[in-house]
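For this view, one protein chain was removed and the others were kept in their places.
Entry: chain A
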Amino acid sequence: MNIRKSMMLWVVLILMFTAACSNSNGTATPKEGVDSGTNQPSDAKKPEETYKITGATYIFGNPPPKDGRGQKMLNEKFNVDYFAEKIPNDNFVEKITAMVAGGSMPDQISFRSTNMDLFNRWAEQNAFFPLNDYIEEFDYLKAIPDELWLPFTVNGKIYGIPTWSPVESQSFMVRKDWLDNLGLPVPTSYEELKKVAIAFTKDDPDQNNKQDTYGLAIGQDINPTFAMGPYWQHDTWYHQDAEGNYIPGLISEGRKELISFFHDLYKEKALTSDFAVVNWADTNNEFYSGKAGVFLIAPRGMSQDYMEALLAIDPKAEFVVLEPFAAPDGSQGFTAGAGFSRFLTLNAKLANQPDKVRKMLEIHEFSRQYYQASKVTPDNKDFDWFYGNEGVGYNLDENNVRVPINDPASGTEPFLYFIDSTAWIGPEDDAEYPHAYSEPKLIDATQQLVDINKKYKLYYPPHVGIISAKETEVGAELTQLLMNEQTKMITGNRPVSDWDAMVQEYMSRGGAKIIEEYNAEIKARGYTERLWK
């Protein structure tokens, strides 16, 4: 009986095995176009071929349906059968991996900046189409500065087209009305900020005779950073070790100062008391409910809903944006943003279809045109078409700001269907961040931030776009380790004097190797002196 059973098990196992093998043989010769299941037009007789262009990218929120009005307009305008699949951000990597491994890699993929390791791995395997020869052909590619091509250059070949994101830095805003009530000046150093935060906690800044306010709104993973310059910033490479190698901010002297600053505030209850377990949404709530007095402000992406809620709770609220603090080494300014957020890659199989590549780049160029909000009118045909025609897809408000008429899920506007519809805002263009909002106080705060960014030089860190093998392997784990230990230091569960031991642990668990790999690449790029511009 037992023999029979085990025989049977073997038969099953062998069956499974052969099935698996034949399966993988089948994928070695992938069939194209089986996956999408769309009706492929067979009108090859037309003078210009109607290309079927597939694509995939990530999305936050919900995308429009496949057959919306905007999609039809797009296909008609460019004479293509275009489809860019939008994958929920959280599962983007899993799905795109399954698609590529399953032999249905789309013609174009727009990755997130956090997918650099995936990009590098596939680029090494020649999965992408090299764009070097096409850059001279397209003005929009020529406009991309050299340093932004660097992260996408693998073995001399350029595989990715970066999408614009602001270089302007974020800063922190303070409740101006509270400062005025207490007669305090706008802080210009951590010493002064500490005094302000403690006064916000103890001296009843909102004058309601209750101790219901405090200083800094902060959440888990010590976020936001409250770094008032690259000297203190944890996610940039600014400090150098004894040998002149750049080191990550998370283990730097500046970070140590910042952690002991937080520790002092924690003792005085001047920052979110249970910050170690507060998620990002709740951190926002701490500030926008009028409890905390200092919080993050970024050049774009602030939530007007939350700001309006705060102003309803406390109509007298005023905001002042902090300027960068002077660092012990004499520097003063913020760190520049990476300058790219997403990036587009093309499928290596397009090598024998140069005309299709040109078509794709032409569409990409179109979708990246920048329409300056204060100047554009519906007379601009491209603008009007892109946003689904005035009166149907959008209206302009009194400030000439575009207001969409429909929910994105209705699919009325063509711009919803492009793989990448982020405008490229060149150095000579005005991004007009305040135009994104209609709430005057939010506009004012954003304008303050823009002015501060103009006033100071920005630090351009050397590490952007570098991939270290060791970091891919253990980086996330080590970052979490440091975050946890530093959280303990803030709450007093571990003394700040243990800092060197913590750094040592980081080094021995792979940090040293990460630093070595980064610096090799930094030197290869020729980056020596810190770059401010």
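Definition applied: a contact is a pair of C-beta atoms (placed from the backbone, for glycine too) under 8 Å apart; a residue touches a chain by one contact, two chains touch by 3 or more; residues count from 1.
Quick note on the criterion: contacts and distances are computed from a predicted model.
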What is the missing chain called in its UniProt entry, if the choices are "NAD(P)/FAD-dependent oxidoreductase", "Acetolactate synthase", "ABC transporter permease" or "Acyl-CoA dehydrogenase"? "ABC transporter permease"
Using the definition of touch stated at the top, determine which of A:127, A:483 or A:507 touches the missing chain. A:483
Can you tell me which of A:242, A:281 or A:524 touches the chain that was removed from the display? A:281
Of A:195, A:300 or A:356, the one touching the omitted chain in the full complex: A:300
Which listed residue (A:130, A:151, A:166 or A:414) would be found touching the missing chain in the intact complex? A:166
The one residue from A:341, A:389, A:438 or A:472 touching the chain left out of view is A:341
Missing-chain contacts mapped onto chain A: 8-9, 11-12, 16, 20, 23, 26-27, 34-37, 56, 59-67, 83, 85-91, 94-95, 97-99, 101-104, 112-114, 165-166, 170, 219-221, 223-225, 234-236, 279-281, 285, 288-290, 296, 298, 300-303, 305-306, 309-310, 312-313, 337-338, 341, 407, 409-410, 476, 479-480, 483
